[in-house]
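These notes are about the structure you will find just below.
The other protein chains are all here in position, but one chain of the complex has been omitted.
All chains are identified by letter, namely A and B, in their written order; residue positions are counted from 1 within each chain.
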Amino acid sequence: MIMARPKPIEEIIDEIKDFNKVLIAGCDGCVTVCEAGGVKEVQVLASALRLYFTKENKRMEIDETSLTRQCDKDYLHELLDKIDDYDAIVSLACGAGVQFMAEMYRKKPIFPGVDTCFIGVTEERGVWAERCQACGQCILASTGGICPISRCSKRMLNGPCGGSEKGKCEISPDTDCGWHLIYERLKELGQLDFFAEPTDPKDWVSSRDGGPRKIVREDVRL
Amino acid sequence: MRLRYPTNIKIIKVPCSGRVAIIHMLKALEEGADGVIVAGCLEGDCHYQSGNLRAKKRVIYVQEVLEKIGMEAERVAMYNLSAGDGPRFAEIAREMTEKVKELGPSPIKNAKKLASKKSKVEVAA
Partner (left out) sequence: MNTTTPSKLEKILAEGHFAVTSECGPPRGVNGEVVEEKANLIKDHVDAINVTDNQTSVVRLCSLAACIRIKQMGLEPVLQMVTRDRNRIGIQSDILGAASFGIDNILCLTGDHQHFGDHPQAINVFDLDSTQLIQTVKLMRDEGQLLGGFEMKERPNMFIGAAANPFADPFEIRVARLAKKVAAGCQFIQTQCIYNMEKFKTWMQQVRDQGLHEKVAILAGLTPMKNVGMAKYMKNRVPGIDVPDEIIERLAAVPKEKQADEGIKICIEQIEELKEEEGIRGFHIMAIEWEEKVPEIVEMAGLYPRPTVEISAN
């Protein structure tokens, strides 16, 4: 899923301080799972903001809502009737959701309430980690199901580098060496022949380097 | 036991301090409470293993939020005591009441009063 973390409240206060009526819009998708932008986080943020603006004697109404998904127009449509009641929206969705909201409600200032970080997994409650960089050309078949692009700090395709030590990356003892993991897993799977062959330079056209990406599938279009 | 503790405290019973969410504490403050005590069992004694430890983390979270928005973090506090320890509860209630008195009334309560006065004047005019 897409992982995000809440923006510091000071930053959000700064975004909305010049308005009088603001809607905090959560998203029930990924950001709910990583506890950054779901209903609960909307409530807490809205309450804290109300406390702040009340204390400052500033006229400010803060309302709360959450949409099933903000990356989907059908759900964004649910705001159509009430969007004009607000001066601005703080969206707690990922960057995609914030932008889609802005695209849909062009005249309304939309501010991000979270920092979108990566595509990852919940390793344990409160610990989320990156697993995928969406390069658009999955190579996991030959790397033991572990992605060197997201797990190696140098995104090497022929690692590990000389900085690998006791399974850890040279950048930090808290970071696993992606290639160490790959090697161990290939060994367990009896697939070390994948490791033996040099990997050629990758075609990054399908990654963000090729420009903004789009998938168009005629088979599922209406 | 007929223990005396300040009458200005409103008690909300929950099955475990782990039931107290961040939003509950914030809401109490929004409603104008001058302070919030989360009273949980002694550490290590939670019937649900770690409810009181979670509550502690949430109290710390709320304290941090308060600091960031310019309110006194001490308005929220976590206390651990045995459910049977009435005298300790009374003591905590007095302690917190004293602390909050020192801090003065919640700025929220003041602002709210001010706002309602204003609107009354507006209505009168």
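In the analysis below, contacts are C-beta pairs under 8 Å (C-beta built on N, C-alpha and C of every residue); 3 or more make two chains touch, one makes a residue touch a chain.
All values derive from a computational prediction rather than experimental measurement.
Enquirer: Touch partners of the unshown chain, restricted to the chains that are shown, please.
Expert: Result: the unshown chain touches A.
Enquirer: One chain is left out of this view; which of A:126, A:162 or A:201 touches it in the full complex?
Expert: With A:126, A:162 or A:201 as choices, the missing chain is touched by A:201.
Enquirer: Even though one chain is hidden, which residues of chain A still touch it in the full complex?
Expert: Contacting residues on chain A, toward the hidden partner: 201-205, 207, 209-211.
Rule of thumb we're sticking to: only the chains that are shown with their structure count from here on.
Enquirer: Indicate the whole-number Å distance between the mean C-alpha point of chain A and the mean C-alpha point of chain B.
Expert: Each chain's C-alpha centroid was found; their separation is 35 Å.
Enquirer: Mind pulling up the chain A residues that touch chain B in the complex?
Expert: Residues 8-10, 13, 40, 43-44, 47-48, 50-52, 54-57 of chain A touch chain B in their complex.
Enquirer: In the complex of these two chains, what residues of chain B are touching chain A?
Expert: Chain B reaches chain A through residues 21-23, 26-27, 29-30, 65-66, 68-71, 107-108, 111-112, 114-115.
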